[in-house]
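Only one protein chain is missing; all other protein chains are in place.
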Amino acid sequence: MSGARRTRAPFGRRRAIVAEARDLGAYRLVTALDTGGPQDPRPGQFYMLAAAERWGAGEGERPYLPRALSFARARRSGEGVLLDFLLEVVGPGTERLAQLAPGEGLWLTGPLGVGFDCEPSGTPLLVGGGIGAAPILALQDELGEAIAALLGFRSAAHAEAASLFAEAEVCTEDGSAGRRALVTELVRERLDRDGDRTVYACGPPAMLEAVRALCAERDVRAQLALEAGMACGYGACFGCVVPARSGYVRLCVDGPVLDASELTDAGVPEAGR
Amino acid sequence: MSGARRTRAPFGRRRAIVAEARDLGAYRLVTALDTGGPQDPRPGQFYMLAAAERWGAGEGERPYLPRALSFARARRSGEGVLLDFLLEVVGPGTERLAQLAPGEGLWLTGPLGVGFDCEPSGTPLLVGGGIGAAPILALQDELGEAIAALLGFRSAAHAEAASLFAEAEVCTEDGSAGRRALVTELVRERLDRDGDRTVYACGPPAMLEAVRALCAERDVRAQLALEAGMACGYGACFGCVVPARSGYVRLCVDGPVLDASELTDAGVPEAGR
Amino acid sequence: MSERRGIELCGVPLRGRVLNGSGTFDAIAAHRVFGDELYERFPFDAFVSKTITLAPRQGNPPPRLWETPAGLINSIGLPNRGLQGFLASDLPRLAELPVPLVVSVMGFSLDELERLVRAVSERDEVAMLELNFSCPNVETGLIMGADAGETARAVERLRPLTEKPLIVKLTPNATDPAAVGAAAEGAGADALSLINTLKGMAFDPRSGRPWLGAVTGGVSGPAVRAVALQQVHAVAARVAIPVIGMGGIQSGRDAADFVAAGATAVAVGTESFRDPEAGARVGRELAALLEERGAESGAGGAARLGA
Partner (left out) sequence: MSERRGIELCGVPLRGRVLNGSGTFDAIAAHRVFGDELYERFPFDAFVSKTITLAPRQGNPPPRLWETPAGLINSIGLPNRGLQGFLASDLPRLAELPVPLVVSVMGFSLDELERLVRAVSERDEVAMLELNFSCPNVETGLIMGADAGETARAVERLRPLTEKPLIVKLTPNATDPAAVGAAAEGAGADALSLINTLKGMAFDPRSGRPWLGAVTGGVSGPAVRAVALQQVHAVAARVAIPVIGMGGIQSGRDAADFVAAGATAVAVGTESFRDPEAGARVGRELAALLEERGAESGAGGAARLGA
């Protein structure tokens, strides 16, 4: 366990190779072999990804810009590192990434951003909502298996992602797997039992805001991994800002993990979401 | 043999299926099964083609518009027709079309344009240069096998296209197959022997102009299939004009086959070609 | 598949909201190519003619086309038979179309415009006129459409000459299209249409020389859609007359964005080159989307969604 929240990226984008790709319930797990980057990205950091071929494909002429993805797991492999990305297909970029087959090339920049502070005060409480489980997995790997993660999903198909975790308590919105509940209910119960914790959470805006409010109420420290539309991922475009107490912060260089105390509202959704 | 130079296209674009695709020397032969169009396109007519998937692919975000291709052969097949297209890869559109695999979808509009007048005065003389062999093959199929085609190619690899013809006399620029000559030399020899002919030619601008001049000199009737950049293929954009005696004519609706007498110069290349 | 609902555009009933962009569909040539099927399944709800001028024009020297990332540059240069040729040969054939006819005209002086408007509006076959103040391919095409004063003067002069609706087509190559649109409205225009093509250029990769015979051309297609949406939004916010939005529309989704930006009707241009029936597809998809959003307020409703 190390205190650093950021491993520096080599300058430029590099070509990685898809080592494996498979469905995991409603998600897709894509493993890239990265021989040009550091072997120790920090949980919560992310990479900018683009398929080396057919990026710019499709009738709609998108995707054009690379897409931000948290690594869900990093394993050393010879000179390189195997990076697992857990994907939810929501548009043309994630669709193309989900089509990648082993052997195909992948442009990679990263690791980027500031990850979780892995020196919790009190017992860590890991919380993932939907695809937000991805960085939580990397965090569990880092913190050690003993730390169970609370994971909320829409349905059993999504909940299959929990199988990647050493220990997890699962709930679903429709009750098709685990308890029928929102993951925030589980968080509340845990905090009721033991408030001396650091909460680590990633998930949709509404969930993050519920977690933030819950923790603020109880003076519990929380580390939240947010999302925002990104064009560059390395601070160049000023496009990925979220409102923080100090003003707008660029999520790609000042986040994506922010301390809940920096925020007054973690539920800043993109327009219309 | 029929006098009509145009078979009418159904309105709109339709989806055809790639039935077969294989290399033919330096070219690619793509066969589409078209069940939505007429079974009797006329030699010299063309279709507008676009791959149903991944059209708009690649870093450069092209191809965007469909591409014009002469059919090289049409064979009835059940309710539909098998259309052979002979392809030379010169840019992103032809590259994508050359990647098509059997079973893939293809957007097709056509048959379009005015084909060859298949009622020759005198003996027909068929002349193809390079990829211009494509509509000449359809014409040979129509006129009957007895009519040999004179075909000129850059090299032996290109000359493999001659294998599709029932009868052909081949020359190459580098002598690697057939005689080392320009096909226009063969044309001149034939006309020297027998001037009572109708010449049918398709090929690069310089060749077409040489054929036109040769025939004009000797008062030999010539039917020339020209090329121009096309956006629509059905007269909508006015983009495909070539200068004729009567002014600019739209090659997609008034051609691509023009009587040589309509032209003062058949060698109108696109800029810089 | 949802039915298209009729609308009224400047008092002319249309069976739906989708026109063609002037110069992007030649119904006469298309009839030659596709036969009567074209009329039976005519893709547009009104037909806009290619822009005509007083004198016949050959158009620009080829090459006239260049494909760009998600777009097309054209330098067609308004080839047409001229007013007399149009009235004699083209108009009777366009009158056979199953939808109302809009005739697009461009004049190189106010006198020319007067003569064009007078002669065209005399003909019963014509439902509306579109004044092309914006074609970027012809040297003088810019003058009127880029300047509010010029536009106002021209429309004021033409307005009394006809009782038919006058649509002013704006150029996007202007500092403030909304000001020009407002000037056109003030002078009596019945509707505005935009955008025409953006000035553009391409170079021959081999020689490094300009590719187009006319050196510069106009850009259309999806590449310009965001620009078109902004201009439609700005113009629609400034005027009360209907706006016909166009620029890179490929689908009903795209068309719905134009309606959200304030357009009453839309036009499909370059997409027809990829798919001759694109207008019909866009119409069907748009009707379904508007219905979903509950925005169809019956015939004649000019639904303005969003913002």
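Here the chain labels run A, B and C in written order, and each chain numbers its own residues starting at 1.
The rule is short, and it goes like this: a residue touches a chain if its C-beta (ideal position, glycine included) is under 8 Å from a C-beta of that chain, and two chains touch if they have at least 3 such contacts.
Note that the structure is predicted; figures quoted are calculated from it, not measured.
K.L.:
Among C:94, C:223 or C:282, which residue is in touch with the absent chain?
P.N.:
The missing chain is touched by C:223.
K.L.:
Hey, which of C:202, C:241 or C:268 is the one touching the hidden chain?
P.N.:
C:202
K.L.:
With the missing chain put back, one of A:5, A:42, A:62 or A:212 would touch it. Which one?
P.N.:
Of these options, the touching residue for the absent chain is A:62.
K.L.:
Out of A:9, A:100 or A:177, which touches the unshown chain?
P.N.:
A:9
K.L.:
Sort through C:210, C:242, C:269 or C:283 and give me the one touching the missing partner chain.
P.N.:
Touching the chain that is not displayed is residue C:210.
K.L.:
Since one chain isn't shown, list which residues of subunit C touch it in the complete complex.
P.N.:
66, 68-71, 73, 142, 146-147, 173-176, 198-203, 205, 207-210, 215-216, 219, 222-227, 229-231, 233-234, 248, 253, 256-257, 260-261, 293, 305-307
K.L.:
Hey, which subunit A residues sit against the chain that's not shown?
P.N.:
8-13, 50, 56, 60-66, 107, 109, 112, 228-232, 234-243, 247-248, 250, 253, 268, 270-273
Going forward, only the chains that are shown with their structure count from here on.
K.L.:
Name the chain whose C-alpha centroid is farthest from the C-alpha centroid of subunit C.
P.N.:
So the chain farthest away from subunit C turns out to be A.
K.L.:
What chain sits nearest the middle when you go by CA atom centres?
P.N.:
The most central chain here turns out to be C.
K.L.:
Indicate the whole-number Å distance between the mean C-alpha point of subunit A and the mean C-alpha point of subunit B.
P.N.:
One centre to the other, that is 54 Å.
K.L.:
Express in whole angstrom the distance between the two chain centres, defined as the mean CA positions of subunit A and subunit C.
P.N.:
One centre to the other, that is 47 Å.
K.L.:
Among the residues of subunit C, which are close enough to touch at least two other chains?
P.N.:
As it turns out, subunit C has residues touching two or more other chains at 69-70, 222.
K.L.:
Using the touch rule from the top of the page, what residues of subunit A touch 2 or more other chains?
P.N.:
59-61
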